[in-house]
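The other protein chains are all here in position, but one chain of the complex has been omitted.
Right after this comes chain A.
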Amino acid sequence: MGTENPGRPSFPATPFAAAPPTMTPFSNSGSVVGSEASNLRPMRPTVPPNTSPPMTAGPAGSGESPAFRPAPPTRFNDPSLPTPPSSYGPPAAGTFNRFPTPPFGSMPPGPPARAPVVGQPPFQPPPSQVSPPLSFRPQGQIPGVPMGSPPPGVNTPQIDSSFPASRPNFQPSFPPTVSGYPAAGASSQLPLPGYVKQSNAPFQAPQGPPVQSPFQSPPVGYAPSAPTPSPHFLSQQGGLAQAPPVASPYGLHSSTMPPMGAMQGLIEDFSSLSIGSVPGSIDPGVDSKSLPRPLEGDVEPNSLPEGYSLNCNPRYLRLTTNAIPNSQSLVSRWHLPLGAVVCPLAQAPEGEEVSVLNFVSSGIIRCRRCRTYVNPFVTFTDSGRKWRCNICALLNDVPGDYFAHLDATGRRVDLDQRPELTKGSVEFVAPTEYMVRPPMPPLYFFLIDVSISSVRSGMIEVVAKTIKSCLDDLPGFPRTQIGFITYDSTVHFYNMKSSLTQPQMMVVSDLDDIFIPLPDDLLVNLSESRTVVEAFLDSLPTMFQDNLNMESAFGPALKAAFMVMSQLGGKLLIFQNTMPSLGVGRLKLRGDDPRAYGTDKEYSLRVPEDPFYKQMAADFTKFQIGVNVYAFSDKYSDLASIGTLAKYTGGQLYYYPSFQAANHSEKLSHELTRDLTRETAWEAVMRIRCGKGIRFTSYHGNFMLRSTDLVALPAVDCDKAYAMQLSLEETLLTNQTVYFQVALLYTASCGERRIRVHTAAAPVVSDLGEMYRQADTGAIVSMLSRLAIEKTMSSKLEDVRSNVHLRIVKALREYRNLYAVQHRLGGRLIYPESLKFLPLYGLALCKSTPLRGGYSDVPLDERCAAGFTMMALPVKNLLKLLYPSLVQLDDYLLKPSASADEFRKVMKRLPLTADSLDSRGLYVYDDGLQIVLWFGRMLSPDIAMNLLGPDAAAELSRVTLVERETEMSRRLMGLLKKLRESDPSYHQLCNLVRQGEQPREGFMVLTKLVEDQTGGTNGYVDWLIQLHRQVQQNA
C-alpha cells in the first residue's frame, strides 16, 4: 500500500542547486584527477564544473565535465567505442614519447577541425588522400600539434598495449601499414551476417590532412567485389575510412577511458547508407543485403564501462539514451522518447541474484529529504559520520549502527561487507514501518467459466489438471490460500472447509444483487484443505460435463470474487470462454458490427465499452488484487473490455483463439504453470526517483498509478516491464550526473516485506551527438511501441503508424543536420551507429499485430490481446517479437553428429524476407510466442519422413509434431526444447506449414516476414528510401 514514500518525489528547488553535486566519489576523496580514479570506484573522477581540464592524459579527464565540452556540434569520442581504429600498426617503440602531450592544452577550445567523411568511389586506394579539398575541414582549424604525422605506422604503437585485448578479432585482418582497407579485411572477418557489434571501430573518420583516406564505398559498387558478401557488412560502410593512426592522444586515452575525447572533435562516428538511384535508372540503388539487421537479437548497451560499473544491470533498468540532455532545447531536438524501461524483477542468471540484506535492527538508511535508499553512489564525508545523498545532495547523518571509519582514500573500511554500497541492485528486508497490515499470504483465486463452450473445448479439464499438478509448487507453502468460483448463468461457490471431505457447492442465481453465501471457507488455506481442493479439482471436469448452459454471468461472478478476495488481495485467474451476457458488465457484439470498421470511430472498438470493467479494475487494484485473464473464445468476445481487468491490475492477458484441448493444452498448461509457480511479488508499489531537475512524467505499461509517481502493482513478476518518460523541470541542468533509483516495495511469497532497489547513473551532456551515440535502440523501441499502442486507443491505425514513421524521420533528420553541413552526404542516409536498427524495428512495429494493416487484417480480439501483451513485455522479448528469428535447420539435421556446442552455430538467424526461404530447406521461425516450422516444397522427402513419419504426406495443419524414433526427430525436438527454454515466459506452440499451403502459410509466415512488401505495406528497402527522402526534405 502506498506507504513507501508519502512524500513528494520531486524535490523542491533548494539551495543545493549550486553545490557541485556529489561528484566526489567517496572512495577517493582527495585525489581527484589522478588517473587512478578509474581503478576502484565506479564514479568518474571528480572534475568540479569550473576547473580547467586536467592536463593529464590518463583516464582522468574522463568525461563530459563542462570544461571539456566544446561547442555543441563538436564531436566526442564515443565512449562505447573506446577503441579508435587507429591503433593497428606495428609497434614502434619510442614514438610514445613523441607525443607525450595530449592536445588538451594545445587545442583551441573552439570547435576543432573535423575531418569529413566523404563519399568516395569504391576501392579507391589510399592515395585518395592526395587531395582532401579544403572544404573538408570547414572549421579550418587544424590543431597546432603535429597531428597528422606522416608515416601512419609511426604513431600507433603506444596504444597497442591496450588494444589487442579489446579488439582481438580485428587485429589480424589489418596489415600493419594499411589503414585504408578495412573493408576487405573486415568482410572476411565477419562471417555472421549482421555481426555488427564488432565493427564499431571503422566508423571513425580520418584525422589530419595527409593521412586522410575516407573510403566510402557505395554499396552498389562494393558488393560484387566482396569476397564473401556478408549481408551486413555494407551497412557499415559509412565511415569506413579507416583513420590512419594519427593522433597520439587517442592512444593514450583509448580504451581505458569512457567518454573522453573532447579534444578530438575529429572523430566521426556515424553510419551511413548510400541511397538514391543513379539518375535514369529504376534501381533504387540499395543493396538489400547490406542493410542493418538485428540478427544478434537484443544487444544490451555496453555503455560506459568505466565510470558506471556500479550501475544496476541493464536487464533491470534501461534508459533510452545513456546521456541525459542538460537543457530543454536539447530535449526538444531529441525527437525520440526520453525515459527508462524498468523490469524490476527480471530473472537473473545463476550466480547473479540480487542479494537480500537485513537492516531490520538498525533501520534502512535513507535520505532524510528525498527518501533515497543508500546506494553505491552516495559519498561519505566527515570521517564517516555523514553521507551525502547522491540524488538530492543533502548531507545526512550516518546512524550509529552503520558507522564505519574511512580509510585514507575516503572509502569506508567495511566496504567489502556492504553490498548496498558496492552493487547497483540490492534487496532490503523491510521493517514494520513499511507495512500497513501484516504481509499477506500468497493467494490464488480461480474464476472459471463452465458454460457449454468451455466444456466442449476441453478447457476445464486442462485447467483443473494443471492447477492440481501445481498445488505442490505454489509459492509460500504453509500460508498459501486458494479458492474457486465457477459460473455460467449462475454463480457457483465452493465451501472447502478442511473438515469436509468433499467440497460443497452453493449456487447463487440472483445476479442483480450478488452476495456471498458463506462468510468464510470460500477461501481456504491450501495446506489445511489440500484434500478438499484436490477432490474439487478431480471432480470439476465431470461436474459440468453435461452443462448445456450458454450464458455467462461474468460480471456478477467477478463481483463475487472481488468480495471474497477483498480482505486479503492476491491473484485472480479468470478463465473466460463466453462473451459476458448476463447481469452487470454484459457486453455487446460490437466487434461484429462492420459499420464502425474503417471509420474514424474504429478506435472505439479497441477501448472498453462498459465502464464497469475499468471501475472493477480500479477496485481490484485498490484491494491488492492482480488479475490474469485467460481467454479462449473462438468468437468475438470483446477482449478490449475484458482485458482492461488485466491491464490496470498489473496482470497479463493470455489469449488462445479457438482453443481446442487437443492442440493447445500443452501451451495452456505450460503458461498456467508458469503463472502459478513463478516467483511473484505481492501487494507491490514501485517508485522511481531521479535527480534534481528532472522528473518522470508519464508511465506506460500494465498497471495503475496510485499517485503521480507511484505505480501500484498488486502482483508482479519477472515477465513484466514498465516504461516511463522523463522531462526536464529546469531549463538547464547544472549537475554532471543524474541518478535513477527504482524502488519496488513488495511482499515476498515467504511473507517477508522487501524493498528491491536498483540504482543507475547517467552522465548529463550538452551535445546532441553524444545523446545519439549513447542511445539504446531496445529501450527506444519498447517505449515507441507502448506509446503507439496507447495511441491506437484514440486514433486510427494509419495515423499511429505514420506517427511512428514521423518520429523516426525527425530523429534521423536532426541527426543528419548535425553532420550534413560539414560533410557532403548528398545521397546518403546517415544514422548513429547505436540506432542502426531503429528503422527496421520501426517498420516491424508498424507491421506488428496491434498496428498492422486495416480492420480485416487481424481479428479485433487478437489485435487487442497482442496490444496488452506488448505493453507488458520486457525489452528483449519485445524485440524478438518484432523481429523474430528465422533459422535454417535442414543442414543441421542432416549433419551426422552435432554437439551442444554446435547449437549456437546452427542458430544463425536469417533476414526476415521470403528470399531467405529456400524451397529445398526446412526453417524454423520463432517469435517468442509461437514457433513455425516451414517445410520447403522441395525438401528432401527423407527429412520429412524422418520427422513426421507417415504423416509426412498429410496436410500439415492436422499433424502435430511428436518425437519419433529417429535421430533426426530427436535432434529437432531437442532444438525446439532449447528454443523454448531460452524464453520460458510463454510456451511456443509448434505449427507446421508447408510451402504453398495457403492460406495458412500466408498468415503464419508470409505476413510476418517484416522485410517483405506484403499487402500494401512497405518492404525494408522502400521503407528506408521513404525515410531517406523525408529526412532530406527540409533538411
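Following the convention adopted for this analysis, contacts are C-beta pairs under 8 Å (C-beta built on N, C-alpha and C of every residue); 3 or more make two chains touch, one makes a residue touch a chain; residues count from 1.
Rule of thumb we're sticking to: contacts and distances are computed from a predicted model.
Engineer: Leaving aside the chains you can see, what is the UniProt protein name of the one that's missing? Options: "Protein farnesyltransferase subunit beta", "Cornichon family protein", "Trafficking protein particle complex subunit" or "Sorting nexin-7".
Structural biologist: "Cornichon family protein"
Engineer: Which residue among A:R371, A:R586, A:H664 or A:R706 touches the omitted chain?
Structural biologist: Selected residue, touching the omitted chain: A:R706.
Engineer: Of A:F359, A:Y444, A:F544 or A:Y648, which one is in contact with the hidden chain?
Structural biologist: Of the candidates A:F359, A:Y444, A:F544 or A:Y648, A:Y648 is in touch with the missing chain.
Engineer: Which residue from A:P438, A:G598 or A:P611 sits in contact with the chain not drawn here?
Structural biologist: Of the listed residues, the one touching the omitted chain is A:P611.
Engineer: Please output the residues of chain A touching the missing chain, sorted low to high.
Structural biologist: 2, 6, 8, 611, 614-615, 617-618, 622, 644, 648, 698-699, 704-708
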